[in-house]
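The other protein chains are all here in position, but one chain of the complex has been omitted.
Per-chain residue numbering starts at 1, and chain names A and B are given in the order in which the chains are listed.
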Amino acid sequence: MTDPVRQGSISRRALLAGLTGLGTWAVLPESGSDAQPRRPAALLPRAVPNPTASLHLAATDGWVSMPQGSPPISPFWPDPLAPAGSDLYVFGFRDVTGLSATEVTGQRGKAQITAPLLGFDQETDIKIKLTNLGLSQRPDLVDGHTVHWHGFRNAIPLFDGVPELSISVPIGREFTYFYRPHDAGTYMYHCHFEDVEHVQMGMTGIVYVRPAQNSGTADVPPGRYVYNDGDGSTRYDREFALMLTEVWAEAHYRDAHIQTTDWTDYKPSFFAFNGRCYPDTLAPNGDPLSQAAGRLRYQPISSLITANAGERVLLRLANLGYRNHTLTVDGVDLLVVGKDAALLRGRDGSAEYQVTSTVQIGPGESRDVILTAPEPGTYLLYDRDLTSLANAGGGRGGQLTEIRISPPGTLPAQTRANA
Amino acid sequence: MAAIPFRIPRPRPGRLVLPLLVLALVAVSIVRFGGYAAARPGYAVPHDGQLEAALGVRFTQAAVVGDGGLVELRYLVLDTQKASAFQNDTKHPPRLRNERSGKLAWRAALMKQGHELRPGQSYYLLYLNNGGAVRRGDTIEITSGQRRLAHVPVR
Partner (left out) sequence: MLPADLGRWKRLSAVPLAAAVVAVLVVPGPDRVAASPPAGLECRTAADNAFDLTATGGYAAMPDGNTIYMWSYASGGGEFQLPGPTLCVTSGTKVTVVLHNSLPEPTSITFPGQAQVLADGRPAQPETDAAGTLTSLTTTAAANSGAVTYTFTAGPPGTYLYQSGTDVQKQVQMGLYGALVVRPAGHPDRENDRADSAFDPDHEYLYLLGEIDPDLHLAVERRRAYDFTRYKARYFTINGRSMPDTIAPNHAEWLPAQPYGALIHIRPYDPVGNPKPALIRYLNAGSVAYPFHPHGSDEQLIARDGRPAQGPAGQDLSFSNFLIDVSPGQTVDTLMIWKDAEHWDPQGNPIPVPLPSLQDQIVGPGPETWFAENPYLGGTPGELPPGVVQNNQCGEYYHVAHSHALEQATNYGASFGGMMTLIRIDPPAGCPA
């Protein structure tokens, strides 16, 4: 929450305003959990319009692939209905920005997991159009879909994506969501239509907000920061987002085979980073529009972390499974700077950063964690819960990926997250 | 038991005092200390066999919730297929008409609670109580298509 009483660093904030907005309040957060002083609530003219970002998402079903060679879970996995090269039925989002209407319709039945990774600048006017393409495997279902920006502060119900309290998008229709984020950090988004089902089926992704501070203030030079920290302490060189999910293969099978599921029987069989289980987590980023992408075509987001020694690496961690998970990196200290899209700093400015070797993340939580890349080599990032380190109960797998560190200067500057 | 040395016949009206006092004690205790269970008069929604046969559901409760902003309509599923059709027929969601004032609560959030409605289980609809259309203690008429169920008490 954003507390009404906030003290300290007013001058800093005022300077930030002066630098970036020439005194207009359009660039200032209305509500800052970033340990910033708060602008009094008032209706002032917006002197400079915010930049706008438009995005088009499509929601549909599809087929993906869990690691080959995992022990079968008869009869649920591999799903006998799955097209060649795939083995698991899912629901998911696709980024169809810029595609023609025909091309968009052509993505029906081609969902991806996890959902596209979204990043926006603070104080951007964001318009996300959601088109419901229907479910190709289940034409009998009339399920709507929604976008719920999980954690968005001071939301109004219309854009909150809870169908029971506002709307969902019927099949063949579209709806445009509007967001003006004032609070930097790592959030997530997911469909909220029959959420226990649609979230489990794969309609989950990470969305993050870059702080206004990135354009520089009197105290910190322009750069890449996690939060409006005022002191540069959340600066990073490379960022990697990991969406933690679980796959209950039985429920996915039942959805494909027109059977019902008692969700209180929940018993996950696969544990994923960005919709992939180790060793698939290491494969490079893919593109669902590219035939060449192969077996992981509809799981396009890589979890391989690369950096040069000495660089500061930001991990944006979010959990949309239904179980707690605890991540660790062998031999590397982790600096936790944010939780739930809020800088870890008390209302009086007291530091709450935490140095640790394990980070526990509950369902629906996020963490921003910075590590300093150690000596060149390969380091493992994985779930401390060892049952989450298996694929369908067998062998090594699950929520595990590698951090590969190169000598200084080897890798060029990162151009986008998870690359 | 020991004998009673001073048994005195009492005038007739006095005979009523004790039962009345006992009744009064019970009554004020209920009011004061709030027994909520058996003390309440029975709540019953009228049954209509034809409506139940047509819709596959039996309405069991209309209640004002959400601090007066919402109306909950609860129903028991009798027939899975018919109940699913009822639940998915959003072109004709049931309407709630206040029999006292004539006001309507009609904007339902149709809670789709699972793909299959299990017979014998209860599910619910929530309505916006627009303009305070329905209040506790009113009776309403539930209209679903051509079917109607009158005198449903609201609690």
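Throughout what follows, a contact is a pair of C-beta atoms (placed from the backbone, for glycine too) under 8 Å apart; a residue touches a chain by one contact, two chains touch by 3 or more.
Please read these numbers as outputs of a predicted model, since none were measured by experiment.
Participant: Which is it among A:V64, A:A342 or A:L389 that touches the chain not included here?
Facilitator: A:A342
Participant: Kindly state which of the options A:R94, A:R108, A:H182 or A:R276 is in contact with the chain not pictured.
Facilitator: The missing chain is touched by A:H182.
Participant: Footprint of the hidden chain on subunit B, which residues?
Facilitator: These residues of subunit B touch the chain that is not shown: 1, 3-4, 7-10, 17-18, 21-22, 24-25, 28-29, 32-38, 40, 43, 60-61, 63, 65-70, 72, 74, 76, 88, 90-91, 106-114, 118, 120-124, 126, 128-132, 155.
Participant: Spell out, residue by residue, where the missing chain touches subunit A.
Facilitator: That gives, for subunit A, the contact residues 1-5, 30-31, 33, 40-41, 43, 125, 127, 142-144, 148, 150-151, 153-160, 162-171, 173, 175-178, 180, 182, 187, 193-197, 199-200, 261-266, 320, 322-324, 339-342, 344-348, 350, 352, 362-365.
Everything that follows uses one rule, which is that only the chains that are shown with their structure count from here on.
Participant: What is the distance, in whole Å, between the centres of subunit A and subunit B, each centre taken as the mean of its C-alpha atoms?
Facilitator: The computed centroid separation for subunit A versus subunit B comes out at 45 Å.
Participant: Considering only the defined contacts, which subunit B positions touch subunit A in the complex?
Facilitator: Contacts found on subunit B: 88, 109, 111-112, 114-116, 126.
Participant: Which positions of subunit A touch subunit B when the two form their complex?
Facilitator: On the subunit A side, the touching residues are 141-142, 163-165, 194, 260.
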